[in-house]
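My questions all concern the structure below.
Omission of a single protein chain aside, the complex is shown with its protein chains in their original locations.
So, subunit A:
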Amino acid sequence: MSVDVAWAIEWVRRSAQTVAEHRDELVELDRQIGDGDHGENLDRGFRAVVTKLDALEEQPAQIGDVLKLVATTLMSTVGGAAGPLYGTAYLRAAKATAAAELDSAGVVALIEAALDGIVARGKATTGEKTMVDAWSPAAEAAVAAADGGGSPADVLAAAAQAAARGAESTIPIAATKGRASYLGERSVGHLDPGARSTQLLLAEAAAAAGA
């Protein structure tokens, strides 16, 4: 399946579904090391995104249009740090995807822009037990897959697999950014909820492309 506007819409719908399915898990992860609102907030945000998507009278012309709708809706409905972080990620990704269809380099640009947005907004780097620990390896894997001649779907699959490994890698880390940093060493042994939701969202990006 090509990575086009229909893919973007499918990705968003699948994202809403997976967030709803994992809502309680995300709440629990966040309760362990944060303020316990990540699952509920993201679920509310993505539900609002789907409502807006349903209300569209015609399919957007560009992938960026879909991602921009996600960005602005998440920012105004999530209500926690995930709102501005994912909001900025989708917004930057939207700017990088003013096209009806993406080739492999375009998919890389989307993921790198999202990572840049999260880093710019959260001022986090890898190893601080945040969603950057999932996004950063995802971007690296996307570059490698594209350089190796992979299709757009292959690039998404590589990114999703790397995000999953990246999320796992947050477990032994003591948080130094975000709400979990108030816990310091006590955050060791817990999966970061933001990295986990990143893993879920990127898995659906790959699945929507049939990868």
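Note that in this section contacts are C-beta pairs under 8 Å (C-beta built on N, C-alpha and C of every residue); 3 or more make two chains touch, one makes a residue touch a chain; residues count from 1.
The definition used in the following text is that contacts and distances are computed from a predicted model.
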Match the chain absent from this complex view to the correct UniProt protein name in "Phosphocarrier protein HPr", "MoaD/ThiS family protein", "Fe(3+)-hydroxamate ABC transporter permease FhuB" or "Peptidase M16". "Phosphocarrier protein HPr"
Touch with the omitted chain, as defined above, among A:29, A:66 or A:81: A:81
Which of these, A:64, A:122, A:137 or A:152, touches the one chain of the complex that we don't see? A:122
Which positions on subunit A touch the chain that was left off? 35, 37, 41, 75-77, 79-85, 87-88, 121-122, 178-179
